[in-house]
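Every protein chain but one is kept in place in this view of the complex.
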Amino acid sequence: MFDNLLDPVVLCFVVGLTAGLLKSDLRFPDQLYESLSIYLLFAIGLKGGIELSKAAPGEVFLPALATVALGVIIPIAAYNLLRRLGRFSRPDAAALAAHYGSVSAVTYAVVIAYLTRLGQSYESFVTVLLVVLEIPAIAIGILIARMRTTPGGIKWGPLLHEVFLGKSIYLLVAGLLVGLLSGADRAEAVAPLFTGLFKGALALFLLEMGIITSRRMGDLRQAGPFLVIFGMAMPLLSGALGTLAGLLSGLSLGGTTVLATLAGSASYIAAPAAMRIAVPKANPTLYLAASLGITFPFNILAGIPIYHAMARFAHSFGG
Amino acid sequence: MFDNLLDPVVLCFVVGLTAGLLKSDLRFPDQLYESLSIYLLFAIGLKGGIELSKAAPGEVFLPALATVALGVIIPIAAYNLLRRLGRFSRPDAAALAAHYGSVSAVTYAVVIAYLTRLGQSYESFVTVLLVVLEIPAIAIGILIARMRTTPGGIKWGPLLHEVFLGKSIYLLVAGLLVGLLSGADRAEAVAPLFTGLFKGALALFLLEMGIITSRRMGDLRQAGPFLVIFGMAMPLLSGALGTLAGLLSGLSLGGTTVLATLAGSASYIAAPAAMRIAVPKANPTLYLAASLGITFPFNILAGIPIYHAMARFAHSFGG
Amino acid sequence: MFDNLLDPVVLCFVVGLTAGLLKSDLRFPDQLYESLSIYLLFAIGLKGGIELSKAAPGEVFLPALATVALGVIIPIAAYNLLRRLGRFSRPDAAALAAHYGSVSAVTYAVVIAYLTRLGQSYESFVTVLLVVLEIPAIAIGILIARMRTTPGGIKWGPLLHEVFLGKSIYLLVAGLLVGLLSGADRAEAVAPLFTGLFKGALALFLLEMGIITSRRMGDLRQAGPFLVIFGMAMPLLSGALGTLAGLLSGLSLGGTTVLATLAGSASYIAAPAAMRIAVPKANPTLYLAASLGITFPFNILAGIPIYHAMARFAHSFGG
Amino acid sequence: MPLTQRKLVTIIAESALESLLVRDLKRLGVSGYTVADVRGEGARGKRKGDWDQNRTICLTSICQSPLAHAILDHLAATYFEDYAIVAYLSDVDVHRANKF
Amino acid sequence: MPLTQRKLVTIIAESALESLLVRDLKRLGVSGYTVADVRGEGARGKRKGDWDQNRTICLTSICQSPLAHAILDHLAATYFEDYAIVAYLSDVDVHRANKF
Partner (left out) sequence: MPLTQRKLVTIIAESALESLLVRDLKRLGVSGYTVADVRGEGARGKRKGDWDQNRTICLTSICQSPLAHAILDHLAATYFEDYAIVAYLSDVDVHRANKF
C-alpha cells in the first residue's frame, strides 16, 4: 500500500492536493481539464473496445447482471443509511444515494493502472461494467427523490436523454464501439495517442483533480462529521458488495478488484449535473463535498489496495 | 470501401455525427478544436517538409502547374453550374464556387492516412499541392463576386494578406519550411509528437468534425435539393478533373489519388472566413451547409475510395 | 552556431517571429499556451526529479550555493547599471533588475535540448539550480524597489507566498518531487507523455513564443536604444558570471553551460506578475520589451551557443 | 436616426440553468438573447468552475418593458429559491424598434 | 468625487466583424473599447461557434452622447443589412470626464 502511494499517478494527486491546501494559484485552464476528460473517457472506451473485440461475447452477461444489481442495491442502501442514521432530508439523501450508486471513471482508470503495474490480469469486458454501473443509480436516485417529494409525474424523457447521451457515457460508448468495430489491427495507428500516453495524461489529470478536491475539503465543515464518516464507510460497504458480486458472477481476482472499485467509487461528474436539475432542493455542497472531497481521495490513496485485498480474501475462499 | 468505413478515423467521424444527430450534449471545447487544428496543419506541413527535404526539386513544377489550373477551372465551372442550373444569386454562386475551388486540409489528412494504410506510395511533394490549391480559388471567388456585384475597385491588399497569411496557410507553410530546413535527422526528436500521434489526433478531430457536420445538416432543408445534389456531384466532377490533371502531369497512382481528393474537397475554414468579409451578400448558411454538411462527409465516407478507383482506372490506361 | 539555427525548436521560434512580424493572424488559443506551459514546467521538473533519484545528494550543495550568489549579485549589478548608465527611474531599474536576476524556464529547456543534441552530458541536478535561481532575484528586486520608494514596511507574507507557491515554481517543484519519489522505474509508464513528446511540445511552444516576442518588439522604440543594448549585454555579463560560478563550484562543461544560460536568461512570467503588484510605478512595457523582446530571442538564437563556448573556454583552463 | 427605449434583462446564474433559462425566455417571447461565461461570488459562495457544471453564465436579452417584468417575475417564482441566480433590468436605447 | 454622464455603446456582432468594427470605432474617435466573447441567438439563428469564425462578440465603448449616436448610425448604415448584429446605448456615470 505504501508502494501504491509512490506511483506517479497517486503522487500527482498528492501534489495537486497539496497545491490546493497551500493555496497555490496553480489551476489548470478549464478547457484543458475538459479536454483531458474527453481524452481519458474516449481512451478508456477505445481500449475496452479493442479488448472486447478479442473476447468471446456472452461471458459478459452474468457480470453485467450482477453490476446492474449493484447499481440498484447500493443507492437504496445509501439512501436508507443517510435518512435513518444521518437524518438527512429526503432530497439530500436521494441525491447523495445517486452519487454513491454511480461510478467515477477516473477511479476506474486508476485501478486499471494499479492492476497493470502489479501485472494482475482482469477480464477484457470490464469497461462494459463501468458503462453499465454509471446509469441505473442516477435514475434510481431521481426516482427516490421524486417519489418522496414531487408526487406529480417525472419527465423521464429529458432525464434519460441527459443520462444516456450525456458526455461521459457517450464518449465511453463511442470509444467502445470504435475499438470494437475497428479491432486491434486497424486501431494500431491510433494507439500511440490513446494507449501510449494514457498513464501520463491520467497523472496530469490527477494533479488537477487534487487541486479540485482540496477546494471541496473546505466544505467538509459544512458537511458535518456524519458525512465524513459516510464518505469512507460507504465505499467500503459498496466495495464489499462489489467483491461479492464479482465472486458470485464468476469474475477473476483482477475483475473482482475492478468491480469492487467501481462499486466503491462515487460519481462526481454525471451525478451532480443530473441531480442539480432533477433534485433542485438537494444541497450541492453536500454531495460534492462527500463524493469529491472524501470518497475520491479515499479511493485513490487507500481504497484501491483495500478492494484488491478484499478480492484476494474472497477468492482465497471462493476461487 | 466497406473496409474504409472500419478505419478508426472514419468510425470516429461516424460516432461524432451520431452524437450530433442524437442531440448528445457532447461538444469539444472551442480551444481544443482550435488546438487540434493548429497541431494537424503544422504536422501536415512538417511531414511534407521532411519528405520534401529528401526529394529532387524541379519534379514538383509540372504537378504544381496542373494544380493551379485546377484552382482556376474548378471555381469557374462551379460558378456557372450554380448560376445556370441552380439559379443562385451572383454572390451566393461566387461564394460557393470559392469553397469548391479551395481545399480541405482534413480531407487531405484522411486520404494520406487511407493511402498509408493501403501501403500505396505517393510523391513526397503532395503537401505542396495542398498549399498551392488552397489559394487561387479563394481569390477567384472574390474576383467573380466583385466583378459582378461591386463595380468599384476591390481592395486586394488586405484580402491577399488574409489569404496568404491566414492561419491555415501560414501553419502549413511554416511546417513545410521547418521540415525542409531541419531535415529528417534533426527533426527526429520532434517526431513522436508530430508523426507518432498524428493519426490518433486526426481521429479525435474527426469526432468533433462529425458533431459540427451534424449541426450543418440541419441547414440542408434551407439549402434545398439542388445544393444537396451539387454537394456530391461537384466533388465527383472535380475529382475527375483532378485525376486527369494528375495523369497528365505525370503523378503516380498514389499522387493522382491525392490530387483528385484535393480537387474534390471543399474548403470550410479559409473560404468561409474570406467570403464573409469579401462577399457579405452571400448567405453563409448555404456555403457552410454545402461544404461542411454534404461534401465533407461525402468525401470522408465515400469520396476517397472513389477517387482512388478513378485514379486506378485512369492509370490502367495512361500508366 | 549556424547548425543550431537549423534545429526544429529554433526554426519554430523563427517562423513564429516571422508570423508576428508579417502580421499573420496566427495566434495560439490562450489556454493552449497555458496548457503547454503547465506541461513543459511539470515535465522539466519530472525529468529533473527522475535524474536526481539516481544521483548522490550532497553534490548539489556547492553549485546551489553558487547559484544563490548569482541570484543576489546579478540583480544588484543590473540595478546599478540601469540607474547609473541608463538613468532609469528607481522603480523601473528595480523591476528590470528582478527580471534579469530571475530565469526563463523555456530558455533552460532549449539549452537542455541543445546539449542533448550535441551529446554533451551535464549534472543530474541542474533542474534544482533552475528552481533555486528563480526565487531570490524576485525578492531582491522587490527589496530594492521598496527600500528606495516606499519607506513603509513591505508585506513579505503575500509576496513570498506568491513567489514560492506561484504556478511555475510549484509545477517545477511538484514535478521534481514526483520524479524523485517515484523514481525511474515507476515513472516509466508516464514517460511517453513527459519525455517522448517533450521536444515536440517545446517546438510548438516556441512557435507561439515567437509570435508573442514579435509583439513585444513593437515596444522597442518606446524602450529606447539603451535598453536594446542592455538586453543583449546584460545576459552576456550574467552568462560570464554564471560560467565563473559553474567553474568555481565544480560543475562539468555541460553543467557550466546550463548555469551560464540560466544566469543569462531573464524571467518573463514570474517576474512581471510579481513586479506588477509589488512595484506598480514600474512601467511594464519596459521590462517586457527587454526580457521578452530582446533577451529571450537573443538567447534562443545566439546566446546558448555563446554560453557553451564560454564554458568550453573556461574549462580549457579550469578543467 | 430616432432611438426607442427598451429594457435589458440581465441574468447571472449557475450554468446548469442555461438551457432551462433559454427555453423559458423563448417561451415567454424574447426575440433573441446573448450569453457569456463569467465567474463570481454571492450569497451561495464562490463559483469558480470547480466542477464541470459549476460555472456561472450571464444571459442578457433586450425586450419590451412588460416582457422584461414578466421574465423577472417568472425567474423569481421558479429559480430564486433553489438556485444561485441574480437578475436585474436596465434601460437601453435601440435602433429598429420592431426587432425587439 | 463628481461623476459625469457618458453613453455606453454595446454592440453584439458576429466575430468576423471584430477587426472592422474596431477600425471603424477608432476612426470615429472613441478613446477605447472592450470586447468579450459571447454566444447567442437572434433573428439569424443560433450562433454557437460551430465553425471557427462563427462566434459572437460583445463590444462596448464609453463615449460622449453625440459620438455614441454617430456610431449607431454608422453601424446601421454599414452592417445591419448583411450581418448578425445588435447595438444599443445606455447611460453610465464616470470619473475622469476628460478620459472619455
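Order as written gives the chain letters A, B, C, D and E; numbering starts at 1 within each chain.
One rule holds in what follows: contacts are C-beta pairs under 8 Å (C-beta built on N, C-alpha and C of every residue); 3 or more make two chains touch, one makes a residue touch a chain.
Everything quoted here is computed from the prediction, not taken from an experiment.
Within the whole complex, touches from the chain that is not shown fall on C, D, E. Interface residues of chain C facing the missing partner chain: 30, 33-34, 37, 212, 215-216, 268-269, 272-273, 276-277, 280-281, 284-285, 288, 292. For chain D, the residues touching the chain absent from view are 10, 12, 36-43, 56, 58, 69, 72-73, 76, 80, 86-91.
Where chain E meets the missing chain, the touching residues are 1, 3, 6, 8, 22, 31-36, 62, 90-96, 99.
Here is the rule we use: only the chains that are shown with their structure count from here on.
Touching chain A and chain E at once are the following chains: B, D. Between chain A and chain C the centroid-to-centroid distance comes to 41 Å (mean Cα coordinates, whole Å).
If you average the Cα atoms of chain D and of chain E, the two centres end up 19 Å apart. The set of chain B residues that touch two or more partner chains comprises 30-31, 34-35, 192, 196-197.
Of all residues in chain D, none touches two or more other chains.
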